[in-house]
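Left out: one protein chain. Kept in place: all the others.
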Amino acid sequence: MNESKPITPSSPGKTSKSSASASGARRNDDGFLDLHYSMLRVRRVEERLLQVFSEGKIPGFIHVSIGQEAVASGVCSCLTPADTIFTTHRGHGHTLAKGMELKPFMAEIFGRANGSCHGNSGSMHVASKEAGVGGANGIVGAGMPIALGSAFASAFKGEDSVTVAFFGDGASNQGTFHESMNLAALWNLPLIFVCENNGWAQFSAQKSYMKVDNIYRRAEGYGMPGVFVDGEDVLKVREGMQQAVARARAGLGPTLLECKTHRWFGHFAGDPQKYRPSNDLEQSRNIDCIANFEKFLVDSEVASREQLDAVNARLNAEIDEAIAYAEASPSAGAGQFLSDVYA
Amino acid sequence: MNESKPITPSSPGKTSKSSASASGARRNDDGFLDLHYSMLRVRRVEERLLQVFSEGKIPGFIHVSIGQEAVASGVCSCLTPADTIFTTHRGHGHTLAKGMELKPFMAEIFGRANGSCHGNSGSMHVASKEAGVGGANGIVGAGMPIALGSAFASAFKGEDSVTVAFFGDGASNQGTFHESMNLAALWNLPLIFVCENNGWAQFSAQKSYMKVDNIYRRAEGYGMPGVFVDGEDVLKVREGMQQAVARARAGLGPTLLECKTHRWFGHFAGDPQKYRPSNDLEQSRNIDCIANFEKFLVDSEVASREQLDAVNARLNAEIDEAIAYAEASPSAGAGQFLSDVYA
Amino acid sequence: MKELRYIKAINEALHEEMARDETVFVIGEDVGAPGGAFGGTRGLLQAFGERRVRDTPISESAITGLALGAAMKGLRPVVEIMFADFLPVCMDQIVNQIAKARFMFGGQFTAPLVIRAPGGGGLNAGPQHSQSLEAWFAHVPGLKVVMPATPADAKGLLKSAIRDDDPVLFLEHKALYASSGPVPDGEHLVPIGKADVRRAGTDVTIVTASRMLQGVLEAAETLAASGVQAEVIDLRSLSPLDKDAIFQSVEKTSRLVVAHEAVKSFGIGAEIAAMVSEEMIDVLDGPVVRVGAPFSPVPFAHESEYLPNAADVVRAVEKVMAY
Partner (left out) sequence: MKELRYIKAINEALHEEMARDETVFVIGEDVGAPGGAFGGTRGLLQAFGERRVRDTPISESAITGLALGAAMKGLRPVVEIMFADFLPVCMDQIVNQIAKARFMFGGQFTAPLVIRAPGGGGLNAGPQHSQSLEAWFAHVPGLKVVMPATPADAKGLLKSAIRDDDPVLFLEHKALYASSGPVPDGEHLVPIGKADVRRAGTDVTIVTASRMLQGVLEAAETLAASGVQAEVIDLRSLSPLDKDAIFQSVEKTSRLVVAHEAVKSFGIGAEIAAMVSEEMIDVLDGPVVRVGAPFSPVPFAHESEYLPNAADVVRAVEKVMAY
């Protein structure tokens, strides 16, 4: 199977635990409102991050995933807190969609003592043991071998939890991709390789770093199924992921899930993207996974505009609170970081 | 194309420069005697290496390729001195088939001052600039990226020379394989990846380190042709290689050529192979690429037994001389190795 | 006390710790049925099964990364890298991932894993199979680094390393595998971070580690014959370094020589010499002299000339005693 079938509103789904599910969920909801909440949360948070970053309130640099929310939310909607994800430098969306609390997330990005990593790491290394986020990673491709170990541990302990390794199209040319794919297939590990193919690696377009268009076709060479889905369609992502997760939980091994998506902004916040053809940028901006899904929700009467606006308002309040919390939080005390080096 | 067609004595071929071609070559030879000479030279040399090693005359350890000669000779028969090969820890065969002189080769393995590497390196790093041998390598998989550079240099200079990267089935799971395949395909480099699949990596059988049986199928994921040939049939190897070299010289890019072969001896000289099922060893020993080819030569009247025996005798003499030379050669003078560290 | 070979002591430690702790597993190339390239994992597959004894492809980055991910989930992986020279192949996982995991994640995750790798020369294995790279790893915060010189320490330190909650790089010496020595019976643990006085002396302190200990002890005997009593300290751990043991000895002898097999320049001897020269200047009666290999890769056929030996140590001590 190389293409997931077109989605149907009645396609099987599980409802995740996000705070939206309570409000206004309907018979025919099928987790749609959770998906919407999850995607919108990622976008609103990253829009605010761009803003506070431009105001100079965040040290270092950040990479946002705006425009790619359907991948994060579709994938993570199939996971439980017992499952673990490993993500990349562009990991805010995956991390939030996996259910990380906003306050320790923000506080970390602001570099505060009560950040999830005590301010040792920042945006590129946010992690949450509680939420099953094994960490973002600043080294392209380095998360995949680590994800192998998480999946191995699930099998070793006889648990049915699964692990997800998020990575980009650029990362798919790093040796770690190859070694990890081979080993995961060989040992039938409960691991899903989610390639977020946004067509760009930093300042370069995909055709400049690989001859093939699709990453999923590399799966066959390892004896692993490779699946391609439209990463702009959260339901298609969810469907492809559901099948991959079902295989993994059933002990049938890993899957490579390629999600084609688009990068709306620069590589990092503040990147003027001089290198990027304006039509490429326009085309990307013309596809809005959230607007499309909201239209689907309203047209299919799963939710009313008012409901969606209410979700948006609730989110903005949640984010205001988290940012106020982060800004009000203290920096770590002198030398405190030294106590995190060794156990 | 995944299988090279069955060979025909009339299949196109070029005559290499080995000293055998003079003697007794016939109209319908088509380089067959050169192939025979090349294979037999490798085998006789390595048989003698095993012997002198067991006598404690060679420091360190050595890895022989006995039983796999058809790959070395078939591949190198398609190359000129202007072409370059990069090989592995099991590189004696490739190096000799590429045309390296026996004396500096032996002297290096014996660790003498007039060895090709001044005795700095030994069996695992034999190299010959003159013969176009960019070096054996002690790090599994490390030769492929270096071979990329050699192929790149040919293209950069506008030369039609090609480069060969030899590697094993075990090495095909190293990240360097992946990165090198992707880059070679992307840049259409004149590089042939020759995978010598002998079914073993040190003490482990192939099924224990990869789920797929064939390495050539990985080529598609990079946009490169993958070709499989019977590595025990020197003419099939040559035919597959001829097509790959033709593509490369024509600027059409790289090819992955998988040659299925068998390891007759242990991983290194002296390896008792306790780990190896006796039937696997027997089956391997039952296939003799040289005996089969000699039978073909005699049956098809390309050569008589007497001729072949004469070649054998000449080789033994050549080897006696080289070993005597190596044994009589001095070790490097005190501190001499220090002068090879920097230019 | 029984006599054991160094490699057998390592093997015993693995057997004991795997029997003691269900979460310990070994992973590496040929560690299963073959029992490892040097025999370190012999019998483990038979005793503990495929679930806990994992043969891998030749994929050092995947192996070490897998160990980290498993450790973050509470397992205790023991990785075998066949030669220490291959550590550079997975350097990113070791230095940027494993060593920093606890720090980067603010202590939410830890990395209780061990990486075993044999370094050193002596087998004419050539430039890519003979290196002593310990100085790199001692410079990396987050890692612990040990280098046992005897079978007893090999066993006791490996058991401690497996129980340690931080990642430990366990550097074996391939030319010591066949060497024998007494190993205490029963549970034998050697603490990480503690050096050992191998020979008591009053005139000069010689600090060393791993296989170089043999050359140093030999030198000490030679020196004794000419009336110089050397105190020999085997570091055993490089990170954390047992500063107290070194300082105590130098307090007594006022003279120091540091000897190791690795290239002298920028080697571990530099840190020890710098530390002592800086903090004990009032105690030292002479310069701290270092013994190490010349600035060259390890030559295949010229090892005996290349590797530092007892004679080099004697010369170094004589230089210090001249003050």
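Per-chain residue numbering starts at 1, and chain names A, B and C are given in the order in which the chains are listed.
Definition applied: a contact is a pair of C-beta atoms (placed from the backbone, for glycine too) under 8 Å apart; a residue touches a chain by one contact, two chains touch by 3 or more.
All figures in this text were calculated on a predicted structure; none of them were measured in a lab.
In the complete assembly, the contact with the undisplayed chain comes from B:116, out of B:65, B:95 or B:116.
Of C:59, C:150, C:208 or C:296, it is C:296 that touches the chain left out of the display.
Checked against the full complex, the one of B:31, B:99 or B:175 touching the unshown chain is B:175. Only one residue in the set A:100, A:124, A:235 or A:290 touches the chain that does not appear here, and it is A:124. Take subunit C: the residues that touch the chain left off the picture are 85-86, 88-89, 91-92, 94-96, 99-100, 103-104, 127-128, 135-136, 138-139, 141-142, 239, 241, 262-263, 265-271, 273-275, 277-279, 281, 284, 286-290, 295-297, 299, 323.
On the side of subunit B, the interface with the absent chain consists of residues 84, 86, 108, 115-118, 120-121, 125, 127-129, 134-135, 137-139, 142, 144-154, 156-157, 163, 175-176, 179-180, 182-183, 186, 337, 340-343, using the contact rule stated above. Contacts to the hidden chain, counted on subunit A, fall at residues 59-61, 111-112, 119-122, 124-125, 137-142, 170-171, 173-175, 201-204, 208-210, 274-275, 331-332, 334-338, 340-341.
One rule holds in what follows: only the chains that are shown with their structure count from here on.
We define each chain's centre as the mean of its Cα atoms; on that basis subunit B and subunit C are separated by 38 Å. For the pair subunit A and subunit B, the distance between mean C-alpha positions equals 46 Å.
Subunit A and subunit C have CA centres that are 41 Å apart. Annotation for subunit B: residues touching 2 or more other chains are 173-175, 209-210.
Residue positions of subunit C with contacts to 2 or more other chains are 56-57, 59, 61.
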